[in-house]
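Note that this complex is displayed minus one protein chain, with the remaining chains in position.
The chains carry the letters A and B, assigned in the order they are written, with residues numbered from 1 in each.
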Amino acid sequence: MDSASLLQFLISGLTVGSTYGLTALGFTIIFNTTGIINFAQGEFVMLGGMLSVFFMRIAGLDEASAIVLAVAAVTLAGALIERFTIRPVKDASIINLIIITIGVSIFIRGLAMLAWGKDTFALPPFSGDAPIALFGAVVMPQSIWVLAISLLILSGLKAFFSGTIYGKGMLACAQDKKAAYLVGISVERMVLLSFMISGLVGAVGGAILAPITLTSFDVGVILGLKGFAACILGGLGNPFGAAAGGLILGVLESFGAGLLSSAYKDAFAFIILLLLLFVRPSGLFGTREAKRV
Amino acid sequence: MPPDGLLDCRGVTVRFGGVLALDEVDFSARDRAVTSIIGPNGAGKTTLLNAISGVVPLAGGGISLSGRDLSQSPPHIRARAGVVRTFQNLEIFTNMSALENVMTGCHCQVRYSVLDSLLKTPRYFAGERKARAKAMDCLEFVGLADSAQTPAGDLPFGRQRLLELARALAARPGILLLDEPAAGLNMKETRVLGGLIRRIRDEQGVAVVLVEHDMDLVMGISDQITVLAFGQVIAKGAPLEVQKDPEVIAAYLGADDRD
Partner (left out) sequence: MQGLKKDLLLTGAFLSALCLAPWVLPSGYYLTVLIMCCLNAMTVVGLNLLLGYAGQISLGHAAFYGLAAYTTAILTTTLGLPVALGMLAGVGLAALVAFVIGIPTLKLSGNYLAMATLGFGVIVYIFLNETVGLTGGPSGFTGIPRLNAAGLTLSSDRSYYYLTAAVLCAVVLLSLNLIRSRLGRALRALHTSEKAAQAVGIDIARYKLFIFVLSAAFAGAAGVLYAHYLTFIAPSSFGFLFSVELLVMVVLGGMASVWGSVTGAFFLTALPEFLRMFENVEIIIYGAILILCMMFLPRGLAGGVSSLAVRLRGRARPGEDDHAS
């Protein structure tokens, strides 16, 4: 195997991996404020892609405004989900809340199927599809967009968590909800915010990935699965770990597909993940996990 | 060190990362006696109980019960060998009734196979009867017989402490390790507890190791006291000797000034 092919696998792995990372970030943000694994996270990603297509085709907007509008709509959807399905029963056990998010994901998938059918859609690449040559490998412009936007989101979140009062409040909730409540942080508002940010991050991931992998009403299932795997790989609760876990998972898959077989690429990635968990039961960058289930 | 030690800890060392929590601690407890472990906060008392019951691994030293080496055994093997404990922060089974909690304590005393459970053989019925009777005895002993059917989580705090004691007794301890059993109890409840510990020693003939901050309780019922400070044994002896030991007084009064 020559180095150009290896570089090619690395680039495509990092591209797909960064969207896994964004999905994983969404999981992490909600997990940290609530302890819930949000099964509807994949649906946020799906909605991000599908709504962008929808706003472009039906409403006739240009691509940038369509994506911005789609991201805003999914952020709002995150808020609605929290307000109407999570907040009214916020004292329920974690497993019950998780089942509610499963219900939400089924509900959203059903809506998407009703609205757009079972067809697959494509979003045009942001700046053409003329490949760029790089040390013998080929980079699609969209890959650069994906990497750049993911990096932007990641640094934006970092600035938000360390630089704003809301971000710090959310971090405090992640550390100790009761203590956060006692010092006057509105835990309710933080949970709402976490659903909105997760919606936003997920939708961005969906919109930037759609030109590469196509999108349809049911892509959320597999993306959610990968995102969850990425957060576990990185260590649940650690945003940096989630992003890194996504990249590692993407690269593993890409090399699995290139070097072994594309049919077994997911199996390859999951076998590595299982072996890793047997050696490091709390992921790569995780500490211990409080028992939640 | 008394030669007739039931429980013997030699040079027990425990590390948490770079912190030396226990530094070559020698500790022993005699049969049919109450041996207390006291010391200022952070001295390593609970860590010593954890090391004895197998919850934290040893970095050095050895632990044996009646001459049987348990240093490498997992917690449940030590429990079966007779090292039974209670917990500082109550660990009762809140999803069961009080009686079922104590019957769980009989787990290794009353045995029948999986097949007996699945098919409800006569051995199952005999076993359940025996476990129930044993558990009722233990509940009666601590004075909880009237709450047998109450969900354990609904019992008031003081009675949950007693329930944990009953569960430990049901496991037929060779040595019973009590981790701050009086924490959170009022004076009357503490007096009842003291009486119970005495009766466990005298009537049931079980050795007790007691970690406790309530000095009245400790001084009143202990046969032997070991004092820990900063992970080391600084004194051991009868209650009156220990109380007069200058190093102990310094440790308690000047704990903050020591370094």
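The rule is simple: a contact is a pair of C-beta atoms (placed from the backbone, for glycine too) under 8 Å apart; a residue touches a chain by one contact, two chains touch by 3 or more.
These figures come from a predicted structure and were not determined experimentally.
Interface note: of B:53, B:190 or B:224, the residue touching the hidden chain in the full complex is B:53.
The chain that is not drawn here is touched, among residues B:8, B:23 or B:100, by B:100. Checked against the full complex, the candidates B:63, B:110 or B:210 give a single residue touching the omitted chain, namely B:110. Among the residues A:100, A:192 or A:257, only A:100 touches the chain that is left out of the figure. Touching the missing chain, out of B:51, B:142 or B:168, is residue B:168.
Residues 53-55, 74-76, 79-80, 84-87, 91-97, 100, 103-108, 110-112, 114, 116-120, 124-125, 127-128, 131, 149-151, 167-168, 170-171 of chain B touch the missing chain (whole complex, contact as defined above). Panel shows chain A; residues 37, 39, 85, 88-89, 92-93, 95-96, 99-100, 102-111, 113-114, 221, 225, 228-229, 232, 236, 263-264, 266-267, 270-271, 273-274, 277-278, 281-283, 289-293 of it touch the chain omitted from the view.
The rule is short, and it goes like this: only the chains that are shown with their structure count from here on.
Put simply, the C-alpha centre of chain A and that of chain B have 48 angstrom between them.
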